[in-house]
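All protein chains but one are shown at their positions in the complex.
To keep things simple, chains are lettered A, B and C as they appear, and every chain counts its residues starting from 1.
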Amino acid sequence: MSRPQPDSSPHCLEFHDVTVAYGRRPVLWNIDLTVDGPGLFGIIGPNGAGKSTLLKAALGLVPLAGGSVQFFGQPLRAVRTRVGYVPQRETVDWDFPVSVFDVVLMGTYARLGWFRRPGPRERELARDCLARVGLADVANRQIGRLSGGQQQRVFLARALAQQADLYFLDEPMAGVDARSQEQIFAVLSALRAAGKLIVVVHHDLRSASEWFDRVALVDMRLIATGPAAEVLTPENLQRTYAGPLDVLDELGRAVARRERTP
Amino acid sequence: MHRWTPRRSPGRAARLAGWITCSLWGALWAADVAAAPPAQAPTPLRVLATTTVVADLVRQVAGDLVALDCLMGPGVDPHSYKATPRDADRLARAQLVVASGLHLEGKLSELLGRLGKRLPVVSVADALPQNKLLELAPGLYDPHVWFDASLWAGCPAVLAEKLASLDPVHAPDYRRRAGEYAARLQALHGELTTQLGAVPQERRVLVTAHDAFRYFGRAYGVEVVGVQGTSTESEAGLNDINRLVDLVVERRIPAVFVETSVSDRNVAALREGAAARGHAVALGGRLYSDSLGGPGSGAQTLEEALRSNVATIVAGLGGGESPATGSPQP
Amino acid sequence: MTGPFPLPYNTLVVAGGMAAVGCAAGVVGCLGVLRRRSLAADAASHATLAGVALALAATGRRELPVLLAGGLLTAIGSLVVLVMLRRFTRTREDAATAIVLGVSFGLGITLLSGMTARGIPGSAGLEQFLLGQTAALTAADAMLLGCLSVAAVTLVWVGLKEVVLVAFDAPFAAASGWPVFAIDTALVALLAVMVVVGLPAAGAVLVTALLVIPPSAARQWTDRVATMLVLSGAFGLTAALVGVAISAAVPRLATGPVMVLAAAAIFAASFFLAPKRGVWARWRQQRELQQEWSRAGRDPTQAPTKAAGRSGP
Partner (left out) sequence: MNILNLLGGLAGMHLWAIATAAVVAAGCAVVGTLLVVRRMSLLGDAISHAVLPGIVVAVLLGGRPGGLWVLVGAVVAALLTVWLTQVLHEGVGMSEDAGAGVVFTTLFALGVVLITLAASRIDLDPSCVLYGILELVPFDTLLLGGVEVPRAFLTAGLVFLCLLGGVTLLWKEFLASAFDPAAAAAAGLPVAGLTTGLLAATALATVAGFEAVGAILVVAMLVVPAAAAELLVHRLHLVMGVAIALGVLGGIVGYLAAWQFNTSAAGMIAVVLGIEYALAVLFAPGHGILARAWAAAGLAWRVACEDRLAVQWRAEEGGERAAEAGVLNRLVCLWLRVSGRIAADGRLLPLGQTEAMLIVRSHRLWEAWLGRHAELPLDHLHPPAEWIEHHLGSEVRRRIAADVGQPAGDPHGRTIPPEG
């Protein structure tokens, strides 16, 4: 499958005037953002800024109130198998009766389609992905018996098994021990080297500047985007973390109640 | 935010609800006193019978002298009877309640006992001499006494006395009609005995959906077995059905019978079990057990029902040589 | 004609029918438990009563397939209402389930009682659907239940990977393109079918037991979904056969409730004896760990060799 040329081809990921609301209450206002591969792209912002909502909206997990999202110039439906996803860890019941290997195998299901069982090729791929995240030795263990870091790496291996060109990771470093963070970052760097685009929702400012090539500062609206060094300036960070949020809050409530703000 | 109930402290809202209930209670106390039934009814006595069998008894003894109402319609199984508010209303309006007794009416019979304080109630079977009754368990008797015509003949007199006490004007009519009906029942008893005589002794085994025909068996020398217990409440277990299949096959019983007021799936399973053992059992027909037939069924009175049952049994169990595959009469 | 083993015909028929139902209920029940939908099945089972009454009122016929078809309609109807309640009202899921359960059961009783009071023929016997009427199973009934059970199990085996994916991580499934709502609806519909198939066996009130207890027992023995399905099917089958056997041995004993108690006995055994998860196993593990530490405590140099149990985060 030929890799798209960076200049002439459409953007890997494009948010066009995206507005997202929970119920009637807008949490993301008119986001306009384009991201080109390959590289490590960070979505940074305070808690409750709607960072992971932006990710979920892109993947269709949360309905868009306005605007659209395009992947490689097409709607998500057309390129599902080229998009990988690592959700937040607390969305899952860790007492579920599946082994580490089973979970990683789930990454191959999308390409298999309905009713076909994973065959030897898929199992080989899963074993390889497990090796890449350094979990080959715990393949048969029930997922509940792993540490937080290991569980996160299982999810990462599952995404690798999707063999995607664009990866979304939702707070992969939350609650993960330092050693696992390095291992995860190593895998992400390898992906970048392989020409993939990795979009990561991240909250820790300190590691953001050293890890990501480009970032987007988000706080219910897009504040700034571009190369990490240029964007992560004190002035931008101040606007992000202490910005005039109350206007958006008031407006959000008014829109939800179909009234005017005071 | 629009709020339609005024803001109240916790206690007062709950007290408001409490107050509503009390005022309701007060209103009903007044209504209860005002609507007490008048003592002596000039119009015909309002009598409520529980089952169709009892209603027929009242009709035979009192004829048109009373306004008769029957709580359970034809085809209703008295064991699992569930009253509706309108039934309760009819109970409260009646001036005399005539029940079958011996706990036939399930939960209702227990309450009828207590109702006796406010309203005259007579359970005809309770008055029968206990030595003639069949005891199922200590203090618990089989309530299906009407299948032994001679035993049921004891009930008209009991009813007549009760009616006489409530409606002395017609007392002589009640006693006369009770005596005539008792005599007719005794005659019927003789007639049924001779009819059943046509069935050879070894074939006189009556298998039915539920165990209602013990008195019938004792009175007319027929061995009786029911798939379910005496009350349709206790569901037939697999053990009961297997036991009966063995009986039907070993005794080569030609026919088994279903009943109007009881589910016939048990009997269907029974026949299939016997067929698997190479013994084809015919469906002898539909018997009237706890309830008589509806209008136009030819079995509206007890006498007609008993005659219809015996005819069905005789046909089913082979009054003639080969077991006639009796078509199930309605 | 005494068959290969001298079991009476009826016991064979009932055993066959109930074994199929028990096994299928165990297998389908697994997916219900894993997807946290088993109590929605409880609401559906209570709703079947109204369907049975409506079927009799509409067709006037009492054959099992007709009544079960009616039961299926209202069972699925109640699940649709449950989904709508969750989407369009602020009422939370547990309250919504209880509402659907209570009101649909009330409707069932209202219809039944109304029909009996109006003397509609055959309505008297419908109460048996409340508590099951297993002993009176005919060959045709058993065949019907058998086929439905086999179909249900095949469906589960065919669509296993999709349902497990959705049960384990619905957001990931949605993100990778699977129609999560469609798969969920299919699972819930299959649960409704199993509720109706289990109706004659355990009755409207107890059919949930067949869908909940075997899977819960199986879960104690394994950490794999596939093994859990097989074990749960086996437990369901065993519970059914034990229930039938006891009901055949003891007079006046309804088969349905006994099957449920047999399943409960299997669950209790699993709860205590299962390796790794069982209470006894955990207690033994705990004691070993304490002994090792106490020994190590006395001899500081010799730390506990193997880390027992899970190395927690």
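General observations
Here, a residue touches a chain if its C-beta (ideal position, glycine included) is under 8 Å from a C-beta of that chain, and two chains touch if they have at least 3 such contacts.
Note that the structure is a prediction, hence the values are computed from the model and not measured.
Taking the complete complex into account, the chain left out of view touches A, B, C. Between the chain not shown and the residues C:Ala95, C:Cys147 or C:Ala182, the one that touches is C:Ala95. Even with one chain removed from view, chain A keeps its contact list with that chain: residues 17, 19, 29-33, 66, 95, 221-225, 239, 243-244, 246-247, 250-251, 254-255, 258-262. Residues 1-5, 7-11, 13-14, 16-18, 20-21, 24-25, 27-29, 31-32, 35, 37, 80, 82-89, 91-93, 103, 106-108, 110-112, 114-115, 118, 136-137, 140, 229, 231, 233-235 of chain B touch the missing chain (whole complex, contact as defined above). What chain C contributes to its contact with the hidden chain is residues 33, 36, 38-39, 42, 46, 85, 88-92, 94-99, 101-103, 105-114, 117-118, 127, 130-131, 205-206, 208-209, 212-213, 215-216, 219-220, 252-254, 256-258, 260-261, 264, 267, 271, 277-279.
Please note the rule applied: only the chains that are shown with their structure count from here on.
Counting hops only between chains that touch, chain A reaches chain B in a minimum of 2. Of all chain pairs, the one linked by the largest number of contacting C-beta pairs is B-C.
When each chain is reduced to the average of its Cα atoms, A sits farthest from chain B. For the pair chain B and chain C, the distance between C-alpha centroids works out to 39 Å. Every residue of chain B that touches chain C in the complex is listed here, in rising order: 73-77, 80, 82, 84, 86-87, 229, 234-243, 245-246, 261-263, 265-266, 268-270, 272-273, 276-278, 294.
On the side of chain C, the complex with chain A involves touching residues 34, 158-159, 161-162, 164-165, 167-172, 174-178, 219, 222-225, 228, 310-313. Residues of chain C touching chain B in their complex: 1, 8-11, 13-14, 62, 113-114, 116-117, 119, 121-122, 124-125, 127-128, 131-139, 244, 247-255.
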